[in-house]
Each structure stands twice: as structure tokens, then as C-alpha cells.
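I have placed the structure first, in the form of C-alpha cells, so that the comments after it can refer back to it.
Here the complex is missing one protein chain, while the rest keep their positions.
Right, subunit A next:
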Amino acid sequence: MLTVLLLLWPVAAALLLHFFKGGAARVAAFGAALVEFALAVFAAVTFNANHTGQFAYDLNWIPSAGIRFAVGMDGLSLSLVLLTALLVPIILLSAFRRKFENESVFYALVLFMQTGLIGVFTAQDAFLFYFMWEVALIPIYFLAGVWGGVNRARITFKFFLYTIVGSLFMLAGFVYLYFQTGPSLDGLSAHNAALASFYSLNLPVETQLWLFWLIFAAFAVKMPIFPFHTWQPDTYTEAPAPATMLLAGIMLKMGIYGCMRWLIPVVPAGTDYWQNLVIILAIIGIIYGAIIAIRQQDVKRLIAYSSLSHVGLMIAGVFSLTQLGMQGASIQMLAHGINVVGMFFIADAIERRTGTRNIADLGGLTRKAPVLTVCFLVLLLGTVALPLTNGFVGEFLLLAGVYQFNAWMGAVAGITIILGAVYLLRMFQRVMLGPDSSFTATFTDLTGAELALLVPLIVLVFWIGLFPNFFLHLSEGSVMNILGEVVKR
């Protein structure tokens, strides 16, 4: 029941938001997101990491087709629900600084999207999963398209087409799987789409080989994995900062989560066959994203490419099909969400003050804004995966997982840490150090509100970095179950 509450509260709040105008809408939205966060924390506190399918709720949604509104959480779902519930209020808070037209609609869309995201992470029925997948897409399309930069129409159009075509392939795969299942529990329909039924299908290997790509198409675009990434840098750059944070912080985790929950255990033989290819693509993405990031002049674009590079490592870890890799991915999803949101927030803070995101135009911010420098450095080092920060735990486990799978691949993927340090420290050096420029002459430090927003993120950077066990324990059971499904067949 708690899951349903987590799902319904944001959408209810989004609808109610229309009765608020301007500043009141922000506060109301932020309040609603805090309530949601409290609910998620409550779920985490009462959660028993040894059991799956907790807080489950199951309702006959479309009886004649055997489609159920079935939701529930295991450790993996819960950690992503927590991430979503944590980041949404922070993202809302970050939007306070900017003036948006039709504020209540803007904040309503963010909350609406939260329902879709949590739905994706908790759905236990294939069609509910697909439904929520698209529910999360529609608001972000409008957020990026209406409030974005100059080229927003063209770029969000590309983004929307890309993702929806990918997810239609996934839907086709689900429909195929659906027709392979047995009757629904109540016998009203000849088939059902429950996750458990999909897990117990035992499809022939030849079928799994093509089915893998149908389902993977949606996840590949969303994550994105090289070569399906071409929408990503443009969209991240053109979208308004809050939308970029939603995209990079939470939405790309939908793809990784989807692989772990709806792809690998459903078509294990197909995964086994394509495993090498996917990991190679992921590693190409790691190197490619990093090399392009080194050449970027635009701060936001640089972070976008760095995100491409980091997500590549997570994909490689997941597809190594080792416990280390998968657990690394689940903790790195949290770490990346926290770091990337923080980085985009700082990029946005700099842009708001100077009016530019161009690295060449910036410089010498350290002297004017020491607090900002410290925050930036912590988040940056977290992204570079320095020990004691959250990035280290995730990347270490991921690399260990990939290394276990294939030592050479692990070695090549390890370059990510070096390259990551290169482009991030280069950016830090050019933006924060060096001589002042005409743009940065009147730069002011972070305000109290901005700092209040960054402090929880920074606390988490160290918390996950120093005491990762809580989060690792959370995902352990889920990862073992997923791997169990793979090994079983």
C-alpha cells in the first residue's frame, strides 16, 4: 500500500498545484516533494532487506486482458525510489532561483514525472512498466521543450522520437512475451504479463536472441549506450537545468534498472549470447564519451559527455553478470545521480551569475567564491571516484566486476578513471583557477539557500563513500535474485 501512496501522492499534488499561483506553487511543490521523501524514508526504515516484493499491491487493472496494476519493491527498487524521492525536492529547490513562465505547470510536470519514475522502479507487470515508462517521458518532453533553450523544438523532437521508437520495440517484445504466458490468476484472460510469469517462460535460445534486442532497444536509447546516444548531449544542453538534472540524475537509471529487472532475467540466454557485444559497446562509450568531453568548451555539454562515459561503465558492470558488477551498478546509480545533479546545479549557478557556460570565458572563481569552490571540488572528486567519496565505491566494484568477467575489458574500462580525472580537473582548473575574465569580474559566492541545497548532496557523497554497507546490503538480495534467475537456466 505504501508503494501506491508513493505513486499517487506526487500526481495528486501535481493536480492540486493548479490552484496555486507563482511563488506559492513552488513552495507547495517543494512541500509535496518533501512529504514524498519522508514516505520513501519511512519505507526504507521499515524495509526488510531479506525479502522481495515488499509493500506490494495488486489490483486487477484490465481484467479482460489479464493486465494488473501490480507494484512492489525489493532492495534495488527501493534504493532507486529513495534516489528519486531525494533528488526531486533538490531539483525543485534548484529551480527556485530561476524565473519560469507558468510556474505551477512547470512544477506540476516535475511531480507528475516523479510518479512515472517511481512507477517504473516498482512495477511488477510488464504493461504497467511500459505505461509508467511513457508516463515519465511525456512530462520531460514538455519540460525540455517548453522551457528549454533556443533550439529546443528541434532537439526535444529528436529526443522524443528516439525514445518512443525505442520503447515501441520494447512494447513489441513484451506483447510477444505476453502471448507466451499462461492464463491469468482469475482465469478471465488467456494470458498475463506478470514479471514472475515472464521469468518462468524458458523460451528457446533462438527466440531470445532477437527478443533481447527488441527489449534492449528501449533501454539502450534511454541510458544511452553508444551508438544510440546522439540525442543525449544536445538534449542535456538545451533543456533547462532542472530538466537536465531529471534526465541525467534519474531518468537514465530507468534504462539500467530496466536491464537488470526486465531484460537480463527475462532473456538470460539472449543476454549470455550478446553480453560481449554490449560490454564492448559500453566500453566504446566510456572512451568515446571521455575523449569528446576533453574537447568540450561548454560546461553543460562536458558534463553530458562525462555522463555518457560514466553510464558506459555501469552498463558494462551490469552485463558482466557478476555480483560485484551488478551491486556496483546499483550503488553507482545512486552516486552518479547525486554527483551529476550537484554538478549540473553548479554549472547552472555559474551560468546564472555570468551568463555564459563557455569554459574559455570563465576563470578565477576561487578567489570570489570559496564556498562554491569547495562544493564543486567535492562533487567533482566524487565523480572522479577518489577514495572516500561515493564514486569510488561504485567504480571500484564495477571495475572489479568487469575484470572478473574479462581482465582485458576491465583494463580498458579502467581508463575511464584516468580520462575522467583529465577532463574534470581540466574544467575545474579553467573555470575556477586562473585569471579573472570580464564575465567573472562581479562573481558572487553561493547564497545560503543554494548552499542548503548542496549540503545534503555533499553529506551523501561522503556517507556513501565511507559507509557504503547500508546501500550495498539493500541491493544484495535483489542482485542475488536476478543472478539466480540467470543461473537457473
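The working rule: contacts are C-beta pairs under 8 Å (C-beta built on N, C-alpha and C of every residue); 3 or more make two chains touch, one makes a residue touch a chain; residues count from 1.
The rule is short, and it goes like this: contacts and distances are computed from a predicted model.
Undergrad: Given the choices "Imidazole glycerol phosphate synthase subunit HisH", "Putative ABC transport system ATP-binding protein", "Acyl dehydratase" or "NADH-quinone oxidoreductase subunit N", state the protein name listed in UniProt for the chain not shown.
TA: Cross-referencing UniProt, the chain left out corresponds to "NADH-quinone oxidoreductase subunit N".
Undergrad: Looking at the whole complex, which of A:Y130, A:F198, A:F345 or A:F376 touches the chain that is not displayed?
TA: A:Y130
Undergrad: Based on the whole complex, identify which of A:T3, A:Q54, A:Q114 or A:T156 touches the chain you can't see.
TA: Of these options, the touching residue for the absent chain is A:T156.
Undergrad: Per the definition of touch given earlier, which of A:G22, A:P63 or A:P227 contacts the omitted chain?
TA: In the full complex, the listed residue that touches the missing chain is A:P63.
Undergrad: Please identify, in ascending order, the residues of subunit A that touch the omitted chain?
TA: These residues touch the chain not displayed: 60-65, 101-102, 130-131, 133-135, 138, 142, 145-146, 152-153, 156-157, 160-161, 164-165, 168, 172, 175-176, 178-179.
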